[in-house]
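Excluded from the complex is one protein chain; the other protein chains are retained at their positions.
Up next, chain A:
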Amino acid sequence: MALYPVALEGEIPVGTNIVVEIEGRSIGVYNVNGEYFAIHNYCPHQGAEICKGPVCGTNMESEVYQFIYGRDQEIVRCPWHGWEFDLKTGKSLFSDKVRVRSYPMQIQDGQLFITVGK
């Protein structure tokens, strides 16, 4: 397991992200309403660079003919075929088994770190 410094707190304003290269892997770091999450910049479907996709909300599970918009800024949508992923867990919204790889983050003295490896 290794910790990699990626940015200072404040360098990634709420609702934005950066993409960093760590151990040859492209990783996106997102500020979701003040919390930080890191995902592999590689869609599990056909491998698109997922961090080029929009960060958005979505229609949440609901009753028939009901539309409830929510989770604003918590979803990243793949730029190719539109699969939605939960930035907080990496899970796709249609199956728990399909997920973009996510990496734990830590903050120490205002410095953001990504944990890569076991």
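Throughout what follows, a residue touches a chain if its C-beta (ideal position, glycine included) is under 8 Å from a C-beta of that chain, and two chains touch if they have at least 3 such contacts; residues count from 1.
Please note the rule applied: contacts and distances are computed from a predicted model.
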item	value
Complex member absent from the view - protein name from UniProt, among "ABC transporter permease", "Succinate dehydrogenase / fumarate reductase iron-sulfur subunit", "Amidohydrolase-related domain-containing protein" or "Fe-S cluster assembly protein SufD"	"Amidohydrolase-related domain-containing protein"
Interface residues of chain A (partner: the chain not displayed)	46-49, 52-54, 77, 79-82
